[in-house]
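What you see is the complex with one protein chain gone and the rest in place.
For subunit A:
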Amino acid sequence: MESIPIEHGLILAGILFALGLVGVLTRRNIVFVLMSLEIMINASGLAFIVAASRWEHADGQIMFLMILTLAAAEVAVGLGLIIQMYRRYHTVDINVLSQMKG
């Protein structure tokens, strides 16, 4: 079986990361911002997996497990915050939250 070259895996991870970043920067709906963040986290996880399989080393997989846990916790907190925000402001538009303006 022919293995996938590492470059392809890394390019895919890079594209996913860039897509996530663009989502964070352009989306106004905070739910989508959170989803874009998830994509960015998973893109970095993919990069770890690809690297681990290239050097046949378990560390990358362990790292991915940790990122997965972290992402789950982050989503839990993030969704909680979104619900709070909706209750208080009756909107999920992120531009409303700009009281920290200097």
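As a convention for this text, contacts are C-beta pairs under 8 Å (C-beta built on N, C-alpha and C of every residue); 3 or more make two chains touch, one makes a residue touch a chain; residues count from 1.
Basically, contacts and distances are computed from a predicted model.
Visitor: Out of "NADH-quinone oxidoreductase subunit L", "Metal ABC transporter permease", "1,2-phenylacetyl-CoA epoxidase subunit A" or "Heme exporter protein C", flag the one the UniProt entry gives for the chain missing from this complex.
Guide: "NADH-quinone oxidoreductase subunit L"
Visitor: If the hidden chain were put back, which of A:L10, A:V24, A:A51 or A:I82 would touch it?
Guide: A:V24
Visitor: Applying the definition given at the start, please give the residues of subunit A touching the unseen chain.
Guide: These residues of subunit A touch the chain that is not shown: 21, 24-26, 33, 94-95, 97-102.
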